[in-house]
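In this view, the complex is presented without one of its protein chains, the others remaining in place.
Let's look at subunit A:
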Amino acid sequence: MARRITILLLAVLLIAALTTLPFFLKAFHIRVGLSIFLSAGFAVCWWLLAGFTAYYSFGHTAFVGIGAFAAALALRAVPEAAPALQLAWSLGAGLVVAGGIAAIIAWPILRLRGHYFTIAMLAVALVLGEAVAAFPVFGGSTGLALPNLAPMGVRVEAFFYWIALALLAIVMAVAWVISRSRLGYGLAAIREDEDAAQMLGVPTTRFKVVAFVLSGGLIGLIGAVYALNLGYITSDSVFRGSLSLEMIVNSLVGGMGSILGPVIGAAVMTGVTKLVLADLLEYHLAITGVLIVAVVLVAPDGLVGLWRRRRAQSAGR
């Protein structure tokens, strides 16, 4: 109990410290922080499905795109509303539409397992991206513009930094609560042995659908913030495959074994990319690739796994 209270206090202190940072940082560094929070949020949401159930999606960018376009279209319906109301409306649209579409595709797609599911999700993302590009209501190839919803006197990057930080805290809290719930134990059983779980009475289909809808819906919510921050979206910018890849890489680098893994992975990968490699544009992707290979070789369970292993070794000495 005391350990839990300590962790909770540390989390509150960390969030408080991160909240105050924009008052001291330059715009560039605030934007780096914003990128880390968005990437970490996406990775945690991807991990909600993959980490709990071992259903690895290569197409979760579909929900980023759905959330982004849902937010953009929702804002067109309330052009005169107060910015705070517009913000809530657009984030709600991202959450509900992405979660709704996840619910519709969940039943058929979760009948697939392993690589079949992974590839099917890749196809879903590609098809949705092409469909959005083809229909004029989504702006076609020219895309859609979104208004600036930051309050007067607040720097745009700081405004979205705070929103992204809040959403990251929320999705981490959701993942933490699930991990300690009956749902979490059922999902862990599915990850370990789906057939055995079913024979023990775990309602595997229902639980997988819940995890998929939560994962997709929450990515849609963060996708709406992603779009509002960009200010202008096209099918290519929000349905791009590299977004799915980042969620996967961040989770693997950080470690799939805990909620902290995707966050640490996103912090390291985004930090390295934006801060260390920012001036090495030609070599940027190659160095990132080498870095990923190095982490996988040295720490196959991710950075959090490596830290836990070292700690266990020290304790065993």
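Please note the rule applied: contacts are C-beta pairs under 8 Å (C-beta built on N, C-alpha and C of every residue); 3 or more make two chains touch, one makes a residue touch a chain; residues count from 1.
Everything that follows uses one rule, which is that contacts and distances are computed from a predicted model.
Think of the chain that is not pictured: of "ABC transporter ATP-binding protein", "Chemotaxis protein CheA", "C-type cytochrome" or "RsbT antagonist protein RsbS", UniProt labels it "ABC transporter ATP-binding protein". Check A:Ile104, A:Leu200, A:Leu245 or A:Leu285 against the missing chain and you find that the one touching it is A:Leu200. From the options A:Lys26, A:Arg76, A:Arg155 or A:Arg182, the residue with contact to the chain not on display is A:Arg182.
The set of subunit A residues touching the chain not shown comprises 182, 185-186, 188-189, 191-193, 195-204.
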